[in-house]
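What follows is a short report on a single structure.
Moving on, here comes chain A:
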Amino acid sequence: MNQPADAILSLVLLSILFSFGSSRLPSLIKAVAFQGIVVSLVPLFVGHELTAGGVIFTQVTLLIRGILIPLCIYMAIKKVRIRREVEPIVGYHASMLAGLALIVAAIAFSRKFDLPGIGQYALLLPTAIALLVAGMFLLMARRNAIAMVLGYITMENGIYLVGATFSVRAQHIVEFGILLDVLAGVMIMAVILQNIKQTLDDVDTALLRTLKE
Partner candidate 1 sequence: MELFFLSLLLIFSGGALALILQRFFTPMKAAAALFIAAGCLLGLIHAGLWMARSGEAAATVYSIEYLNAFTLAFRIDGLSAFFLIAIHFVSMLAAVYSFHYMDHAEKPLATAVNYFFFSLLVGSMALVVAADNMITFMLAWEIMSLSSFFLVIHNPDAAENRRAAYLYFVFSHVGALFILAAFGVMYGHAGSFAFADMSAIPDSVKILAFIFAFIGFGSKAGVFPFHVWLPHAHPAAPSHISAVMSGVMIKTGIYGILRIYALLDCQRPLLGEIVLIAGILSGVLGVVYALGQHDIKRMLAYCSVENIGIILMGIGIGMIGAAAGKPMMAMLGFAGGLLHVLNHSIFKSLLFMGAGMVLRKTGRRTMDALGGLMKNMKVTGTTFLVGSVAISGLPPLNGFVSEFLIYISGFSGAAPGGRAFVSCLAVIVSLAVIGGLALALFTKVMGVVFQGEPRTEAAQGVNETGAAMRFPMMILAGACLAIGLFPVGFVMMAMKGVSALGLGYDGSGMDVFIQLSANITRGGAVFFIVFFTILAMRTVLYRDKTVSMGGTWGCGFTRPTPRMQYTASSYAGSILEFFRPVAPLHETHPPIRGRFPDRTHYHSHVDDIAEKGMTPGVVRPVLFLFDKLRWIQHGDIHLYIGYILLAIVALLFFV
Partner candidate 2 sequence: MIKPILFWLLAMLTAPFFSAVILKVKAFFGGKKGPPILINYYTLFKLFQKGSVYSHSTTFIFKMGPMISLGAAVTALLFLPIAGQPPMFSWHGDVILVLYLLGLGRFFTIAAAMDTASPFEGMGAAREAYFPIICEATLFLTLILFFMLSGELRLSAYFFGNEPLQLWRAAGAPLLFVVIALFIVLLTENTRVPVDDPATHLELTMIHEVMVLDHSGPDLGMIELGSYLKLFFYSTIVARLIWPYDMGNAFVDGALFAVAMLAVYGVVGVTESVMARYRMDKVPKFVLTSFALVFFATIITLEFMK
C-alpha cells in the first residue's frame, strides 16, 4: 500500500461493492463513471515513460471513459424517463457478499503469477480481474437493460486496465481505435435502449424473451 496507484485502485474496488449494492441507476452510473476515470488515469501512475502523446491520449481516454460514455447512458435515461430501479435477479445483500467474495478471490488469484513491470502494484491485477468479473456479474444478475449495459462498460474498464498496463507496445492509435469502438458500441446500445423503451414501454429484459425455441 505504498503506491498511490494502489490507493485509488482500492477506491475502485470499493466502487464495485457500491455498484453491486446500489438499487438506483444514477448511482450505478456514477460508480461506473468513477471507475472509468480511475482506470484511464492509472497508466500515469504505473511507471511508463510519459511522452506527450501518452499524456494527451490519457486525457482523451479520460474524456471518453469517464465522461462521454456515462453521459450518453444518462442521457438515454433522461430522454425516455426510464424507471430508476435496476430490478435485481440476485438481491442486493447477496450481491454485496458476492462482491466481497469476488474481491478476495481476485486478490488471492492474482497472487499466483508475478508479471514483469507491475510486480510492485499489488492491487492492479486484482482490480482488473474484479472489474471484469463484476461486469459479467452485473450482466447476469440485473434484469434492467441499462444495468446490463453498465455491466458491459465495467467489463470494458477492467480489460482496459489490463491492456493499458501490460501492452506497453500497443500503439496509441490502436488504443484509440478500440476506444472509439467501445464508445460507438455504447452509443448504439443507448439507441437500442431508447427504442426498447418506446416499443415495450419498459427496459425490463424479462420482456425480451420472445425469440426462443
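Keep this in mind: contacts are C-beta pairs under 8 Å (C-beta built on N, C-alpha and C of every residue); 3 or more make two chains touch, one makes a residue touch a chain; residues count from 1.
Regarding candidate selection, all candidates are chains of the complex that A comes from, given by their letters.
These numbers were taken from a predicted model, which means no experiment stands behind them.
Candidate 1 is the partner touching chain A in this complex, chosen from 1 or 2.
Interface residues of chain A facing candidate 1 in the complex, by the touch rule stated above, are 89, 136, 139-141, 143, 148, 205, 208-213.
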